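Left out: one protein chain. Kept in place: all the others.
This part shows chain A:
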Amino acid sequence: MSPMGAARAGKAKPTLQTLQRQRSLHFQLTMARLLQARRLEGTEHNPWVEYVNLANEYKDAVNLGQGFPNFPPPDFALEAFQQAVSGDHMLNQYTSAFGHPPLTKVLASFFGKLLGQELDPLTNVLVTVGAYGALFTAFQALVDEGDEVIIIEPFFDCYEPMTHMAGGHPVFVSLRPSPSQDHQDLDSCSNWQLDATELASKFTPRTKALVLNTPNNPLGKVFCKAELELVASLCQQHDVLCISDEVYQWLIYDTHQHVSIASLPGMWERTLTIGSAGKTFSVTGWKVGWVLGPDNIMKHLRTVHQNSVYHCPTQAQVAVAQCFEREQLLFGQPSSYFVQLPQAMQRCRNHMIHSLQSVGFKPVASQGGYFLTVDISNFKSKMPDLPGAAHEPYDRCFVKWMIKNKGLVAIPVSFFYSGPHQKDFDHYIRFCFVKEEATLRAMDEKLQKWKAKLKL
């Protein structure tokens, strides 16, 4: 009798582990062929898992790793969702596949003004499952086997596996810090720049798209108009599509300005602009995102969409529409969430910069977004040999050590670099400052303990 048969005969009551072992053995005897599709090659590994697990294991650690707010969404957003789920029962059913009409309508009018375009809700707007879903849809619609995709490093980590899954080849170009001047207390990510010649050299006849992320995750760099004009001119010269990930567009600090590359001359017709309700209204769990673009490109995204998820959940879209309608009325006014949120987050950013500096971290002041990239070179020179796998980038060893010993969770910035470049940027870690006051105070406590130990 096979092991499975014995189990069923009730001769033993196997544990879940035993069952799994038995099942996998049985499988090895049966399925002889390769199971997974080749398109998954290079996309399986998920480096986040280890850190999420560690953060869960060390429950006392202050989690400044993953990028989501731990404060409530604004009241108007909660109310909008509550109304959507308690209202007309038909909102529990499918809505229009390409976006709930009130949502696509307000997105078209709101962003049309910002981009200087007359947007049609049916042809220029697509609602997706988060900005993540928007990115996937864009890659699948437009990146073909053998196409090259230029990715600016450091990059939000999904761009690379999404390129691979579409059969494309990622081509990386790094933002690099100019040598920091000694008299400067605080480095800024405006010092992190692309070399124009290097960038131009990355374009080949096979380049299909360039992925732009502004404000950038993890650096927090807000690309200025001149930088965007450089990217724009190269995209036009080489007839390349621009996928512009602008999820943090409202989180802009100091006197910086967010510029959408689609609003630059010659760019609307070759740009897909991606946004996120999650980041806009601090409701990451709603998973509502969108893409804006010209119909001749958007139609291909609609084809992917109707063959992948088809519809997005209705009620969250109803709520997001209401939130945008509110913001449209209050645009530019002090009570606008798009004014209040960045003001509050700037305070959090400043608090975090100050606290981290006291322990010897060197933060790179972010101009926008959720995150602070921090230089840990001091620690690398003082504690070069932390436990870790052979050839594991230093920042990963450091983060694991810090979670276990100092109770602070961050994310190693080498996550956001391509394999060959990870070693060059292994002295940076990323903190998320979009957290409530209590969390930042808990961070301060951990840092004070750390500081006390350093003095001994």
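Just so we're on the same page, a contact is a pair of C-beta atoms (placed from the backbone, for glycine too) under 8 Å apart; a residue touches a chain by one contact, two chains touch by 3 or more; residues count from 1.
The definition used in the following text is that contacts and distances are computed from a predicted model.
Comparing "AP-4 complex subunit epsilon", "Proteasome subunit beta", "Kynurenine--oxoglutarate transaminase 3" or "Response regulatory domain-containing protein" against the UniProt entry of the hidden chain yields the protein name "Kynurenine--oxoglutarate transaminase 3". The omitted chain makes contact with just one of the residues A:V125, A:V173 or A:L241: A:L241. From the set A:Q306, A:Q328 or A:N350, the residue in touch with the chain omitted from the display is A:Q306, counting the whole complex. In the complete complex, the residue from A:T104, A:N124, A:Q140 or A:S174 that touches the missing chain is A:Q140.
Checked against the full complex, the candidates A:S109, A:N191 or A:S233 give a single residue touching the omitted chain, namely A:S233. One chain of the complex is left out; on chain A, the residues touching it are 8, 13, 15-17, 19-20, 23-24, 26-27, 30-33, 35-40, 43-46, 49, 52-53, 56-57, 66, 68-70, 72-73, 77-78, 81-82, 85-86, 89-95, 97, 129-130, 132-133, 136, 140-145, 147, 158, 161-162, 165-166, 208, 233, 236-237, 239-241, 265-266, 269-270, 278, 282-287, 296-297, 299-300, 302-304, 306-316.
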